[in-house]
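To start, the structure under review is shown below, and the notes come after it.
The other protein chains are all here in position, but one chain of the complex has been omitted.
On to chain A.
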Amino acid sequence: MNEIWKNRRSSYQKMLLKYLRYVFNDHFVIALLFLFGAFGLSYSNFLKSLSGSENMWWAQPAVILFLLFILHTNQIATFLQEPDKVFLLPQEHQIRGYLKSSWSYSTLVALTVQVACYLLLTPFLLFAAKMSGLNIILLALTQLVLTVNRTESQITALFLPQKRSAKFEAVYSWLLPAVVLIVSVYLPTYIGAIIAILMLVIISEHDRKQLPGAIFDWRYAIDQEAARLARLYRFFNMFTDVRTVTPKPKRRLYLDRFLPQYSTDSEGFFKYLFWRAFVRSGEYSNLYLRLTLLCFIILFFIHNFWGALLIAAVFIYLLGFQLMPIFVVYDEIVFMHTYPINIQKKFIAFSKVLFSLLFVSAMLFFVPIAIQGPGLVKVLSALTLLVAESILIARIYSKTRLSKMS
């Protein structure tokens, strides 16, 4: 089992390295350097602007929220795979040793991430929250203890089903850490540290009593790992093609009323399929919502009319590009070839669906641009340009792009 774990870790790291090469390609590295520089500069300017002001009531809640958020960025890596529940079943008695390795590895990664984020926060703690050096170290200690506690409870959840309930999650991984952080920030910091350590000791003592009789839940563990990898792949997918990980479809019943209904022409047939694929497969709708929302928010902060328009245009292109695969989503299904449907209508249906989606985004992007009041002429030309781009992408660009794909 130890051998298996080592092999899997090294192939996992190889996989990360392979994809990171794509993520940090030349252009992106240059862009990142600029972004990082810009971030550093504005962060220091921001802190300087704060140093004069007295009323800093919001600094503490901001610290608490930030720490609570980064606490949840980590997840244990077990490297378990679907066939394991068959092939590794005879080795089940050794699974605890295997998980011990995976716990130490995951904890180490988690602690590193916490330290890195915490270092970023330190200037803010000094100048905005006005904490002393000692308290900053104590708060860091508290955060690290909370991190260890979290990875531990993720491992024990693989054995103890009660730890997976939403209620448990809410209390033990959100409420309690929040309380600890609030205490650390508002009361003398060492109290928070003591509570965190006590919490760790009590919970692990409690678990130690329950664990010996508990049964390892293969299915849950495998699902968790698959979900973790899926998140990772989805991130990499923004930069390069990743072997597809299909998330489970969700019904989203409340959206049913907007979906196309029964229709006997082939265009209706394809629209019926494409809309359902978009809405219910987590892949496309999540991506669409995230990108649209991100751009929508960014646009509120860009006060240069042409800059904002350019960003909106780039995002519409990105959206169109990312939604292209919907066209081929069901091509593997034999009935797409045996049903008496008019295949010519497939592209027409697809481009209408794509246009509707791009049009909604374009309208949303138009709002922040218009609100900044660049004048009627500019507002109208922005509107025309964005809609024209949506039409171009949905009707013409997609045609050439899809013919390359298939």
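Following the convention adopted for this analysis, a contact is a pair of C-beta atoms (placed from the backbone, for glycine too) under 8 Å apart; a residue touches a chain by one contact, two chains touch by 3 or more; residues count from 1.
As a working rule, contacts and distances are computed from a predicted model.
**Q** One chain isn't displayed here; going by UniProt, is it "ABC transporter, ATP-binding protein", "ABC-2 type transport system permease protein", "LrgB family protein" or "SiaC family regulatory phosphoprotein domain-containing protein"?
**A** Cross-referencing UniProt, the chain left out corresponds to "ABC transporter, ATP-binding protein".
**Q** For the full complex, which residue in A:K48, A:H72, A:K248 or A:K399 touches the chain that was left out?
**A** A:K248
**Q** Among the options A:V63, A:V180, A:L273 or A:I393, which residue touches the chain absent from this view?
**A** A:L273
**Q** I'm checking contacts with the chain that's been left out. Which of A:L160, A:I302 or A:I341 qualifies?
**A** Within the whole complex, the residue contacting the unshown chain is A:I341.
**Q** Which chain A residues touch the hidden chain?
**A** Counting only chain A, the missing chain is touched by 246, 248-249, 251, 262-264, 268-269, 272-273, 276-277, 279-281, 330, 332-335, 337-342.
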